[in-house]
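Missing here: one protein chain of the complex. Every other protein chain is in place.
Then we have chain A:
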């Protein structure tokens, strides 16, 4: 049986894409089919955060968004996050062993990037609050928190060097 499909035009990881998708699809399903595989499907209830992406710059759980509602909007997944903050957080997750199976990792890194873009010097409580919508089924929370704290420290150290007058 043919299902009603919709035309979806969106900007996905800085590329314009036009696709014909099932009108019943969730955003997470549509973007994974379009190749953005870092975002994961976990619960489809909004609880686990594995499907986190940025929609028009805001972190969202993309299992709670209809694909049709993303028409004309911008989606950025971990694969499209290329800022200095993103790079530092990625490296800190590796250095601090902020993952085990890795299923939650892309969601965790995205909320961490979002946090560090807003607050350069988060407290541990800020970090725990930022990841409170993301579940790690391997339960490695302490290493995730220390990876984010480490990234924050590295970024502040870099910012301090940048601000020093000798640079100019």
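Here are some notes:
The criterion applied here is as follows: a contact is a pair of C-beta atoms (placed from the backbone, for glycine too) under 8 Å apart; a residue touches a chain by one contact, two chains touch by 3 or more; residues count from 1.
Simple rule for what comes next: contacts and distances are computed from a predicted model.
Its record in UniProt calls the unshown chain "FAD-binding PCMH-type domain-containing protein", which is the match among "Cytochrome c oxidase subunit 1", "FAD-binding PCMH-type domain-containing protein", "ABC-2 family transporter protein" or "Cystine transport system permease protein". Across the entire complex, the residue among A:26, A:78 or A:136 in touch with the chain not shown is A:26.
Check A:31, A:60 or A:76 against the missing chain and you find that the one touching it is A:60. Counting over the whole complex, chain A has residues 3-4, 6, 22-26, 29, 44-47, 49, 52, 58-61, 63-66, 68-69, 111, 114-115, 129-134 touching the chain that is not drawn.
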